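What you see is the complex with one protein chain gone and the rest in place.
Letters are used for the chains, namely A, B and C, taken in the order the chains are written, and counting of residues starts over at 1 for each.
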Amino acid sequence: MTGSIFESEKIKEDFPLLEREVNGKPIVYLDSAATSQKPIEVIDRMTDYYKQINANVHRGAYHIAELATSEMEETRTKVSRFINASSEKEIVFTKNATEAINLVAYTWARTQLNEGDVILLSSLEHHSNIVPWQQLSSERNIEIRWIPITQDGQLDLSSMDELLADVKLLCVSAVSNALGTINPVKQLTDAAHQVGAICLVDACQSVPHFKTDVAELGADFLAFSGHKMCGPTGVGVLWGRLDLLEKMPPFLGGGEMILNVTSDGFTTNEVPWKFEAGTPPIAEIIGLGVAVSYLEKIGMEAIREHEQNLTSYALDLLNDRFGDDLIIHGPGAAVERSGVISFSYRDIHPHDISQVLDQYGVCVRAGHHCCKPLMALLGVNATARASLYIYNDESDIKVLADAINEVGKIFS
Amino acid sequence: MTGSIFESEKIKEDFPLLEREVNGKPIVYLDSAATSQKPIEVIDRMTDYYKQINANVHRGAYHIAELATSEMEETRTKVSRFINASSEKEIVFTKNATEAINLVAYTWARTQLNEGDVILLSSLEHHSNIVPWQQLSSERNIEIRWIPITQDGQLDLSSMDELLADVKLLCVSAVSNALGTINPVKQLTDAAHQVGAICLVDACQSVPHFKTDVAELGADFLAFSGHKMCGPTGVGVLWGRLDLLEKMPPFLGGGEMILNVTSDGFTTNEVPWKFEAGTPPIAEIIGLGVAVSYLEKIGMEAIREHEQNLTSYALDLLNDRFGDDLIIHGPGAAVERSGVISFSYRDIHPHDISQVLDQYGVCVRAGHHCCKPLMALLGVNATARASLYIYNDESDIKVLADAINEVGKIFS
Amino acid sequence: MPGLEDLYKEIILDHYKNPRNQGELSVPPAIMEEGFNPLCGDEVKVYVLTDGDLIKDIRIDGQGCSISQASASMMAESVIDKTLEEAKNLIERFKEMMSVHESNMDSEELSEDNDENSLGDLQALKGVVKYPVRIKCATLGWNTFDQIITPGE
Partner (left out) sequence: MPGLEDLYKEIILDHYKNPRNQGELSVPPAIMEEGFNPLCGDEVKVYVLTDGDLIKDIRIDGQGCSISQASASMMAESVIDKTLEEAKNLIERFKEMMSVHESNMDSEELSEDNDENSLGDLQALKGVVKYPVRIKCATLGWNTFDQIITPGE
């Protein structure tokens, strides 16, 4: 089925790492929620950057500096179109999604939120969308409130009205990295806007896998990382509504973000450069631009369709094969979730599961997935997590299942 | 002369970009103070990382995640030895030097400095070592005081005693990026420590060019960037004394920097991970490790000797050829300066100089070099700046001089 | 000067060496705005004296490269004695010329077009689009002038 719309065999060939072996077995990479593999064109473009046009940006009047600058700035435009931003000025490059969220916490939130205000978080959030708010909360005596979850790891919106009282900021992930739950972002942002709150969407797990439209989501801020969407490490993106960005004070101070500096003080540069202090991750931004083009070439709708089909296949296969021995956390149906499959197998610790799977070339993550509050709610310490991407296919799922079976034998 | 100790022709071959042409002329790259070119082994190692072991670090129990983690952590050890830190725990990876300085401003300084305290800056500082302090100053009513400079762009230490009154933090660059001045860091840190101040050294322009020993410098914090020392963009380093780092609150909040998170709050991870929130620039850190090995292979003493000889050659050549038409800012003797040569030529605007030089393949920077307060003191708006590195040789200087001559013809 | 002919045209060098309308005006009655080019440190001060709808006088002060100086000088010459409306129109057309369109970049032949929208001498600056970093130099004076006559933007 999945083969018909999507040539996953051909896509696999774009990713050099997937040709390697681990412990004498072909690698089966199922940890794309942590970081994705990179297609050869992304790797090559960065190599070419260093071999052909490497120069510091924005200030050089010479040829290669102009090339580097314009390629970097073209990526800004590309990214802004990719998420349907209204202007490339709304795209701030950071080092990762975590910095993007912290930027909002240090600038927008620290000028707008005060004692008595409430920040509403979903119980599915990643530490990167929790800890910055806890830091602020303890500084300012701001209340953090949690949207509870249902048994199957979906947000429980039954008491949103009470939850929203005094809320000034809603922080929610579009897709949970721990369970794969797709959250009803638009419904949440609509409700939050009704009470005048601002909405930050953590899109780390959605931008790589779904068509993203910041307007449709009703987001005011949106954060994601390059390395989970076929791009390199070292670059992330904060999108923000232009009017908000323009009113925010700067964050990091230094080169690039100033218009003028005297011994008495400084004036800030225009948005978005106001938020990009110091030499940017130039090669990485350019690499991200190639990654965006790569994903667009395949098509975000096709990607989602492939992943949904494959997830459905995986859920069925694992349930059929292991029955009650294997519990898959999160929503039951593939349509309600991304390609993240978080599971418990008997009472075997996820760390041991992952160690044995590695012996069969299978890469899955074991742990709390940076979601300790969620793990506490689920009543587990950790889970094993297999997460899919464009280069995975049914054969990968079969190898996974066979390897899980071997785990059972050791810890019987 | 320089050829004898240093095979610059062979070194040039390590840098693929230096083989290219610009406007039909072989490139003459003289902007290493902005960013250096990268040797092939650094580029190749990052490519290999993405092709062989790309995986998110620290949390994966599978083989390639272990390889990525250990290579990243080995780089920490390598960097700590390179600057003679007492432990690899003192090495915090950031996105650039600017973030490193801001980290100190947001954590150490915001918990230690209060109204009435004084921050002492040298007048040679880069905006990245000025603006973070101005941001703090305006928040807290902290005084910023400036160490003046002499006519030839050296720090004027004649009234240090008065300058040091109430100083709690000294921020000084080891080498000026605008003038190349080598500052007497040890003398300054000794004086500052006498009044109980903490010393932050901006080592962006020294670590790539001089043997660096944090203990010998008497630094408490030291910041530098990977991209100026043959490493990739997207990675910088903060070194800090372990006891200071351990007492500092965290900066960015998120994954990696926590030990535990509950819905009520979080506990921080150990130093240095406490300061490394989110997915680190993994490929970039690994690339930086290769850059450090590359520099060590050549030898920092040999690098300095080569650069000093070449600077001396350049100063003589330019002075001889252009006489009073060309003013070289900063100290007169090569021994007092790095390979940064900042100059004014007649009354021709540096932007125009650099534009014409580009026509001859020569890359120099024109502008304020992120040192506007210094430019104000020098009474210029901008300068043209040629900056040397290991791969430059006498022929590059000759091409520069010939091209400057052409500039003169156009704007006669 | 191979390759630089498009940038450093005769008329640009002339305006650079002999800038028109240099100096200051007393504020008030004139209005002054300051512009910075954060990339190279250039600063420009534009003084404008209006009489109703008419730009009676304009002066340029500050430091900058040949392109920013010449562009501001040529701007001053073009807008003096014009109405605000006409000046705004000119700014718009100038910025249009300075924006990096594929067409602008590609056209080997940077010919002056002769329709009613002709920018006259200002056409000489068209070569700047080939050097994206210099566009900010060319538009510095214009943006600053724009801030004066289109306030509150």
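Odds and ends about this structure:
Note that a contact is a pair of C-beta atoms (placed from the backbone, for glycine too) under 8 Å apart; a residue touches a chain by one contact, two chains touch by 3 or more.
None of these values were measured; they are calculated from a predicted model.
Every shown chain that the unseen chain touches in the whole complex is listed here: A, B. From the options A:A97, A:M375 or A:I404, the residue with contact to the chain not on display is A:M375. Screening A:A215, A:V335 or A:I410 against the full complex identifies A:I410 as the residue touching the chain left out. Of the residues in chain A, those that touch the hidden partner chain are 23, 349-352, 355-356, 359, 366-368, 372, 375, 381-382, 406, 409-411. The missing chain lies against chain B, touching residues 58-61, 65-66, 69-70, 258-260, 267, 269, 273.
Going forward, only the chains that are shown with their structure count from here on.
Averaging C-alpha coordinates per chain places the centre of chain B 37 Å away from that of chain C. Centre to centre, using the average C-alpha position, chain A and chain C are separated by 44 Å. Chain contacts: chain A has residues 59-61, 65, 258, 260 touching two or more partner chains. The residues of chain C that reach two or more other chains are 39-40, 131, 134, listed in rising order.
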